[in-house]
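Right, subunit A next:
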Amino acid sequence: MAVSGLVMLLYLVVHMIGNLEIYFGAGEFNAYAHWLRTVGEPFMHDEWTLWLVRVVLVAAVVAHAVSAYQLSRRDIRARPTPYVHRRRRASYATRTMRWGGIILGLFVVWHLLDLTTGTVHAGGFQPGHPYQNVVDTFSTWYGDVVYIVAMLALGLHVRHGFWSAAQTLGVGSGARDRALKTVADVLALLLTAGFIAVPVGVMTGVVSWR
Partner candidate 1 sequence: MTSYADYTTGEPVTDTKAPDGPIAECWDRRRFEAKLVNPANRRKHTVIVVGTGLAGGSAGATLAEQGYHVVQFCYQDSPRRAHSIAAQGGINAAKNYRNDGDSVHRLFHDTVKGGDFRARESNVHRLAQVSVEIIDQCVAQGVPFAREYGGLLDTRSFGGVQVSRTFYARGQTGQQLLLGAYQALSRQIAAGNVELHPRTEMLDLIVAGGRARGIVARDLVTGAISTHVADAVVLASGGYGNVFRLSTNAMNSNATAIWRAHRRGAHFANPCFTQIHPTCIPRTGDHQSKLTLMSESLRNDGRIWVPRAQGDRRPPNEIPEDERDYYLERIYPAFGNLVPRDIASRAAKNVCDEGRGVGPGGQGVYLDFADAIRRMGRKAVEARYGNLFDMYQRITDEDPYEVPMRIYPAVHYTMGGLWVDYDLQTTIPGLFAIGEANFSDHGANRLGASALMQGLADGYFVLPATVNDYLARNPHQEAVTAEHPAVQEAVAGTEDRLHLLLAVDGDRTPDSFHRELGELMWELCGMARTDAGLRKALERIPQIREEFWRRIKVPGSGEEFNQSLEKANRVVDYLELAELMCLDALHRTESCGGHFREESQTPDGEAARKDDTFSYAAAWEFTATGEAPVLHREDLAFEYVHPTRRSYA
Partner candidate 2 sequence: MKLTLRVWRQKNARADGAMATYEVDGVSPDMSFLEMLDVLNERLALDGEDPVAFDHDCREGICGACSLVINGDAHGPERTTTCQLHMRSFRDGDTIDVEPWRAAAFPVVKDLVVDRSALDRIIQAGGYVTAPTGSAPEAHATPVPKPVADQAFEHAECIGCGACVAACPNGAAMLFTSAKVNHLNVLPQGAPERETRVLDMVAQMDGEGFGGCTLTGECATACPKGIPLTSITRMNREWLRATRKASDR
């Protein structure tokens, strides 16, 4: 869980930074999207790098999901009789890991169908014109809602996930614990804010057809 989670986290950071290109206009954003397909040339053939990243990501997602499933099953089996008097005490981020993960999984499916394949895209999906596609999506209310909710879930997930991954990998210690928690908070906040900046940009008209 920790390793696959960190792989995805690394990807998300890159993805988030790339997304912010949208604030610099259609040209730059579309060029960035195009560059993604040509990274590594001439050593790598067209789209090879992209596919390599996709394969790694899929593997990470599958590993993460399978581990999560196994862990959940084990945890549920470990307490067959629940407490009659239930008490909620762990932090919100901790308690939402399982449901947050499922929400994020569903979101990724919608996100791919929306902006990669265009299957469920609102308006006319134009391959090779991601700027326009993004603006299309965030011009609908439900596109905004789904995206923002998912990104909030992402923040919570990353907040506990990053710190927890560090513990699993044995990196934390008494002295480092505060630093790790701060990094987790900052990462979660940056990612959420960075991603949400895109729909917010569209909604406020900063990002629009020009």
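Keep this in mind: contacts are C-beta pairs under 8 Å (C-beta built on N, C-alpha and C of every residue); 3 or more make two chains touch, one makes a residue touch a chain; residues count from 1.
Selection criteria: all candidates are chains of the complex that A comes from, given by their letters.
Please read all numbers here as calculations on a predicted model, not as lab measurements.
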Options 1 or 2 - which one, within this complex, touches subunit A: 2
Footprint of candidate 2 on subunit A - complex, ascending: 71, 74-75, 77-87, 89-91, 94-95, 97, 160, 163-164, 166-174, 177
